[in-house]
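If you scroll down you'll find the structure; I have some questions about it.
Every protein chain except one is present and positioned as in the full complex.
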């Protein structure tokens, strides 16, 4: 049981709705999930520059709202801003990629990622590299065509996504499929039984891992590279960012 | 909520008692944990040959008892037999190392392992390599002296273990400490607040990740390298092993 | 000959002055360098969260000012926002780390980084990992004590920095020393002849590599993962960021 | 000249016969080879779980019989139990994969493995990873169809195996072909001159490397991670396993 | 401005002419470039043995002529003898591969190499591995057919080379194309605007990086593994090689 804030670092309310629905289905009884949509940014993140924007938006939302929550989730695959927020938030924080990989690594040896576009693959690959797990990455496959409607990818492209997953297993040697990206939230659930290997998605993974990290109470970093940044002069920052920099007290 | 079988692949009842106590403290309300001790093997596993024995014992216990459970945990750091059991069990299966690393990777970038002996370090290192996470391993440090009592390592060596953890942070650059091995089960909990970085242990991580994997319902492998082994002649096997080879039906 | 914009992603005018002086000394005859200081942020970047802020500030300055320049330099070691800006700027863009490593890799096989603090080492290490060159990294060593004055690190700590460099060579096997961070701009020049191996710093490397990339005219990405982001809805962005997202035309 | 025990960790007498014939052809004059078949297990090993069984069977045979021999070979590709046996046997011990790779690495830079099935490839890949040589692995290709007769793969599938090897060279960049698995024992010999690159198989490699290691007399580990396991309580073990645990004396 | 010696380690005057033309086009105003052709060797280098010959020829030319120059370039992709010359020359020395990669790494994350033959790919791959950048290598593609005229590859095969580059981007995920090999010198320039991603070639990169390294004045190694070799007896060496071994004095 935990109060979990999911931050959609993009501006798409339709994607937030998908996240909210899947988060609610995934949360344990007694847990509370809340999804906030970025007040500025792009419709969905495919590139490093879009992720830079999303990271800053996520940080602002986190600074404004985290105090009411036990854990925070960066609710975009690619985890924009995740490691940065881990330094300054007093509570556990995870992301769709990191959480999905934490499940996937316990379900098989090699995993593939199925994604919503070709372009997005490079950014996802770099995220997996940052996680140190690129040696277990079998492949990343993405949809070929431009998205007609970011809030309805599953309806438009469901069959194609299943085909991509099958190719990951047969051609690339995947033991596990990761359905990547908030626009695919809930798809793993609706495909239950149709894929030849275990399948996880980011939103349900992140909600459950957030609950787990809250329950595990691992303690907060007072030293090492995830301790709060050393105090130093700053200027011109939005209040929410400034509040994070001031270094919130460790949990009581 | 899940029924979880923890298999101690060693013969030490005193270690099983530590596992049982920490598992009970870690499990969610409504979950049931049961710990079984290997009927044959060694007092505790430090080497590859001891792990070979433990893996076979774990497989026998798993074959005999898994049907009553929703998930199985190989309850020794080093995860003897884990990947093998993942092929043949119809339910999720995790191990102390894999589960602890799945938590650690969401708490910081680099982690160190604190262990009960010098000898055990090579085997742990190979386990982390097999997990594909050696690039994030800051160090493995172990106690220097022979263990007087495997069931009371924490009492005998508690201060020394804290010192090792501190060296991992200051000298080796660890962001997270993993307290390794069933004999240290519960130590992370009793050290709460004394370590400068987040700390996880294997037993509590494994119980929680087992619950998570049960809840996530990722589906079972019908293809890929974790599908049940292809049928083929066999002979001379204990009934519990034979039952696993026959390839249990996927969950209904 | 090129017009080069160096963006100090921090708010310290004293550091901008160091950057400006070293950039002027490094630039080829006929080149023009201009240094801009972030209008918001922290005094100097040591952590991932501070880098998140610096990346956003750098993007805003780049969006506002790049049109007058032939190349842009992110003038902080760690290169906050560099890969993101490379997607959206029509001109070459480099950073202190990337440029210093591009020189270092042509001066020896393994390099060490000497830095201004202990804390900063984890972030630098991740930057080198992102560059794919961690296999050639001999070590990162940093000053132990808190900085009294970020604009006068060289004066306060010059001897200590030389000692750190010597330990990198003798103890760690470095063939080349990289003096990291804008606060050390110019130190490599003043240490000429005092270090036992070749030494490069970030600012002079970045200015020269920016000139080189302008001269080389490699063409801009119209495809691949550094093409401008695909057009999509956006909202609430500062005009300078929005301008970058609109995807400037390739150079004529 | 050496007395070499080859342990077939599977129950297939037909495969033992192939091993025996190739071992006899490969052994130096004066050497003696003996092949023992596992008293329990499966017809041939393709998966991690089957390897767990084979490892335990190999350990029992090794414990019972090693005293009469100068060296022991685990005669299945994938080397089940090899590293474990290396800790407890007083004589050199090698396996089909390790020995074949030790030859292959002296015949070219990158090697491919040709195997008897698709399923077996994941296990082989993990074995190569454990050997630390995955950076030199060009590819693993396997037969597509189920095996009609494990003792007659070469007769049934000889042409297809040659085609796979040719694709490894042309499409994957292999400099050397490793014909994997005891069921292919002798095939390298019969293909002499038909493959475009050097070719080794596991059985002949293992016999020769076992002879080499006996001749080299490198001494036995009294320290480090391959010394005999530290003495500790044990229970319920088969006499052959128990004998190995007792830690045989180093060779006189 | 620098005097740069480019050493063609092959005997082809037609290739030296291509190198000379592109070097002259690439050099900064005031720089002087001179190209020398190996007095012994092969027409062009595709293999490790040919590179061994080219390295020795390059060393002889370097020994005879370096004193008149500020920098030396080994003007063959694959950089035969480069690291060796870096130990003994008192001036900066670079090579076509190293310099091209130093540019490419600042233009995108992953790069592909387009080469003049299939055979040459293995040697290039090993060169990239030696540079520590194989993790950023998307692919190496080469022409299929034997070269009719090494001095006219661009004319004969220009269209095919463009097609190969396009496949590197679309199929292999390259962000940058490296046109490899002295026989392709100048091609990047003539293809300006025709490739979908930034493109660099070796000769222009090497000239510019040589100028940069001269300007940067990083100092020479007096310690570490690129210091001059320790004095020791030698015999039978050509005077130019002997002169290099005597260890030239550091630049004044």
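Just so it is clear, A, B, C, D and E label the chains in written order, and each chain counts residues from 1 on its own.
Basically, a contact is a pair of C-beta atoms (placed from the backbone, for glycine too) under 8 Å apart; a residue touches a chain by one contact, two chains touch by 3 or more.
The shown structure was predicted, so the numbers you read here are calculated from the model rather than taken from an experiment.
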item: Missing chain: touched chains present in the view; value: B, C, D, E
item: Of C:109, C:204 or C:225, the one touching the omitted chain in the full complex; value: C:109
item: Residue of E:68, E:119 or E:194 in touch with the missing chain, whole complex considered; value: E:119
item: Which residue of E:59, E:75, E:177 or E:199 touches the chain not shown here; value: E:59
item: From E:67, E:192 or E:237, residue that would touch the chain that is not displayed; value: E:237
item: Residues in subunit B touching the chain absent from view; value: 121-122, 126
item: Contact footprint on subunit E, counting only the chain that is left out; value: 11-12, 39-44, 46-53, 55-56, 59, 81, 83-88, 117, 119, 121-123, 126, 129-130, 146, 224-225, 227, 229-230, 232-237, 241, 244-245
item: Subunit C residues that touch the omitted chain in the full complex; value: 109-110, 173, 175
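Just so we're on the same page, only the chains that are shown with their structure count from here on.
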item: Any chain in contact with subunit B as well as subunit D; value: A
item: A-D or A-B, whichever has more C-beta pairs in contact; value: A-B
item: Farthest chain (mean CA position) relative to subunit D; value: C
item: Contacts with two or more other chains, residues of subunit D listed in rising order; value: 121-122, 126
item: Touch-based graph of the chains, sorted into line, ring, star, complete or other; value: other
item: Inter-chain touch pairs (all); value: A-B, A-C, A-D, A-E, B-C, B-D, C-E, D-E
